[in-house]
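Presented below is the structure to which this report refers.
Shown here: the complex without one of its protein chains, the others still in place.
Going by the order they are written in, the chains are A, B and C; count residues from 1 in each one.
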Amino acid sequence: MVGGGQGAFIGGVHRIASRIDGRFELVAGALSSNPERAAASAAELGIAPERSYASYEEMAQQEAAREDGIDAVSIVTPNHMHAGPAIAFLQAGIHVICDKPLAATPEQADEIAKAVKETGAHFVLTHNYTGYPLIRHARKLVAEGALGELRIVQVEYAQDWLTEPPEPDNKQAAWRTDPKQAGAGAIGDIGTHAFNLLSFVSGLKTEALSAELHSFAAGRQVDDNAHILLRMEQGARGMVWASQVAVGCENGLRLRIYGDKGGIEWAQENPNAMTFTRFGEPKQILTRGGAGTSPDGTRVPPGHPEGYLEGFATLYNEAADLISGTGDGSLLPGIAAGLDGMWFIGACIESSGKDGAWVAR
Amino acid sequence: MVGGGQGAFIGGVHRIASRIDGRFELVAGALSSNPERAAASAAELGIAPERSYASYEEMAQQEAAREDGIDAVSIVTPNHMHAGPAIAFLQAGIHVICDKPLAATPEQADEIAKAVKETGAHFVLTHNYTGYPLIRHARKLVAEGALGELRIVQVEYAQDWLTEPPEPDNKQAAWRTDPKQAGAGAIGDIGTHAFNLLSFVSGLKTEALSAELHSFAAGRQVDDNAHILLRMEQGARGMVWASQVAVGCENGLRLRIYGDKGGIEWAQENPNAMTFTRFGEPKQILTRGGAGTSPDGTRVPPGHPEGYLEGFATLYNEAADLISGTGDGSLLPGIAAGLDGMWFIGACIESSGKDGAWVAR
Amino acid sequence: MVGGGQGAFIGGVHRIASRIDGRFELVAGALSSNPERAAASAAELGIAPERSYASYEEMAQQEAAREDGIDAVSIVTPNHMHAGPAIAFLQAGIHVICDKPLAATPEQADEIAKAVKETGAHFVLTHNYTGYPLIRHARKLVAEGALGELRIVQVEYAQDWLTEPPEPDNKQAAWRTDPKQAGAGAIGDIGTHAFNLLSFVSGLKTEALSAELHSFAAGRQVDDNAHILLRMEQGARGMVWASQVAVGCENGLRLRIYGDKGGIEWAQENPNAMTFTRFGEPKQILTRGGAGTSPDGTRVPPGHPEGYLEGFATLYNEAADLISGTGDGSLLPGIAAGLDGMWFIGACIESSGKDGAWVAR
Partner (left out) sequence: MVGGGQGAFIGGVHRIASRIDGRFELVAGALSSNPERAAASAAELGIAPERSYASYEEMAQQEAAREDGIDAVSIVTPNHMHAGPAIAFLQAGIHVICDKPLAATPEQADEIAKAVKETGAHFVLTHNYTGYPLIRHARKLVAEGALGELRIVQVEYAQDWLTEPPEPDNKQAAWRTDPKQAGAGAIGDIGTHAFNLLSFVSGLKTEALSAELHSFAAGRQVDDNAHILLRMEQGARGMVWASQVAVGCENGLRLRIYGDKGGIEWAQENPNAMTFTRFGEPKQILTRGGAGTSPDGTRVPPGHPEGYLEGFATLYNEAADLISGTGDGSLLPGIAAGLDGMWFIGACIESSGKDGAWVAR
């Protein structure tokens, strides 16, 4: 693991996710750019001192050289620190599992893409919401034509934790609102999740977008609210709302897709249920693993809620399959999804800078 | 009543709404442009034959002349037939309660406005959702500053009844999708409700909008789906989604408003509950007439659901107050709300025609 | 109308309910046992002074004698004052619409039943929840066998308005907690609604019950919480919970029925939706008048919520049909439902007095 030392958030999530299905063991890390914090964090996590590295470069080099070296690395640093380690490990022949968004700048993203292409190592981007069983069922319904020809996609991702200018000692808030480290605000941190999710489920490419970005909190240097219109393949139209200042919203990711034959509605905060309506018939409540859905990718029976960590774990589980050759990783977000997200971020910024002009691919 | 003969929908709603609080009696009508249907409808409704008129002109003239003539007329015709009767009755000194939107064209709207101004008769536009007790409570919360400075307004009004091209014998669908009679599609029929509601509750004027209108159903001549971005006073930003082709949505009008101190969320289909969150505190469920809200404008205690007809009835009740001088009608939508809605329709069409360019007032 | 003067609650509900469908006009009343309040109430309601009576006896006699005398009377007095007026009007040949429960004592109930039998006049008991369209749809589903053989009935009716000993000047609370006027507490006031509803929907007769009644509020003379087990026809089993001290519950009437093929769940506070599950299939959300249900007994399309008053109005509408001979009133609760409720009350008291011993019919 690179990043994820004391005080970090997403590193801990990755660690739990990697343990749930018992396919990974954490044995090495460059957990912090601060050597003392790196060592202390490693000790806490049971990493042997000799495999706690002061830098990712060193870690890539030495782990590649070890006979019992790591199979894969998780990169859980702030966005601007993805490219460096990703490229180093890819080039060392170590598979990469990287947090989203892909990078802080398009240049960094392109360099990662180049390394993925050149090395042939696996690259998994943890758009974790694609791991929820009902999201996969939704994707299947769309692919099978149960919704007919898609018309409308409504996605929103609303939070309120950045309602007020954050305290300077909140590490999470600090880097996420720093343009240099994050690259963008709400559109990068959560907007890319929303965009990835709609693409994953609908199977449609977005051809153009019009965006209005906003910073509501005084002094904020990145967007904290975004209103985005989409034009998609096959004439479908979409709206995306991403906000970190919507008071009362915790982690309100919600997806709704409507076609000429059916519609679906899903909300992340209660992810074990989804509604599905065939036009002219009663709305159905589909449950994770329940009647009419597949138990694939679930661990416990319907009615026993799985949540955020299990969805995340499914990506780790399938990454293990991919690495071990027991699965093809066909549902795993990778470099293409990463580049797609970078286009989204860039197009939002460009469109918003041009008073909402449509920006095409 | 003008319009509302056999086969009509909204006329029956107005009639029930006018009866609920016992303030009106239906005694005269020009219920249909078809004389036989007019007479038959009148007979069904207990209107004396001599007060069932063949035309609204005749009705306005004769009722104005009667000593026991009507105090007010309800106009429940298709949009393009609002201006004629509205002006005739206003000029005859008879108060007008008119269905929304104000008219099918801006010219018609202006003529009605002129008549209202000149005659001084009361004009009530039945944006009925403003009559729901919790909507009024929401408006009060905003006005009192409980949400702080407003930042984001999210409104949607989603239905699915026009998912497929309508049968030619569906009277409701027929006129609502005829550009001449309706003036516009989803944005006029339901978009104006959404726009009115956000204006009513937020108290904010919309300064500019960017719209993308769409007709998904084959052969449809008006919009059936609209994605709209708003720029509002005081820097607030908004999104409006209006759709008549969102499969699984019945009458999904939903309002969410977020300020820097609080947020509210309300949905018309379960209108007796609303959530309210003060930043940093647990979300509250406010119920109609329940703890923390006022019983004003409610008829039965909390937990005994009131609905669409009661909200509508409140407009009739307050119209009666206004006409009888026992109330000032300060909460009633009138000609200003009507003109506001016409601006909304016009601006949506203009913006959509210009590839989403922002259209200011 | 008998009862329902100033300060009353349910009288106003009956008046609105009677107006909604425009089938009744309120023209006479004995609105209060206090002559001044009776007169003042009548004046407020537009009843002519000569038809505002000081007593129900006088009203029954004089209205029966008038050529334009009333067709039906609504009795909305406290429970112990049902029998007197009901019998007087029935014997005067005037149809009776009476609030529930039937009476305060079994003796009173039997006398009413005797009068109904002897006079042949119609008697409608306003168990208003039977008027909700989805309740009727539930009854139809059961009757058609969609649930299979019924096994389990779960009903609850929870409120919190009597959590604390009521203020002496609360007229509603005062009579409802006076054993002489009410006959019983929660089991009479709301328990009978719950019992009626389960009987109406399930079509099953309850053969025996075991009850534990309780008075939680200090000094309360009647039950404010009741836990009841039921043994029903065909081996079905049930539970009833009625409470007026369940903090946070407003008017929580909820019905769930499970058979060997399906299950339904409905809650009064959001009465426009009901779930229905066929074993092994996804749960469906049925909406009032929506796909899979009938629009009968609805006034507005699905998604436009009807509520408490409309459900109540349906009873008035069908009472009008019954009286005018245009309907058979087959769905209207009448004297049999009233006697059934009295058995329920009596059996609960008896069982509770015997430490929960089962009391059979």
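By our rule, a residue touches a chain if its C-beta (ideal position, glycine included) is under 8 Å from a C-beta of that chain, and two chains touch if they have at least 3 such contacts.
Since the structure is predicted, the reported quantities are computational estimates derived from the model, not experimental observations.
Residue in contact with the omitted chain (choice from A:Gln234, A:Asn270, A:Ser294 or A:Ser324): A:Asn270. Of A:Pro78, A:Gly290 or A:Gly356, it is A:Gly290 that touches the chain left out of the display. Where chain B meets the missing chain, the touching residues are 275-276, 280-287, 290-292.
The chain not displayed touches chain C at residues 147, 151-152, 154, 156, 160, 163-164, 210, 212, 214, 216, 225, 227, 229, 231, 235, 237-239, 241, 243, 245-249, 256, 258-265, 275-279, 283, 355-356, 358.
Where chain A meets the omitted chain, the residues involved are 9, 12-13, 15-16, 19-22, 46, 159, 161, 249-252, 268-272, 287, 290, 299-310.
To be clear about the criterion, only the chains that are shown with their structure count from here on.
As for how the two copies chain B and chain C face one another, over half of their interface residue numbers coincide.
Seen from the C-alpha centroid of chain C, the farthest chain centroid is that of A. Here the spacing of chain A and chain C, counted between their Cα centres, is 54 Å.
One finds 35 Å separating the Cα centroids of chain B and chain C. Of all residues in chain A, those touching 2 or more other chains are 275-276, 283, listed in ascending order.
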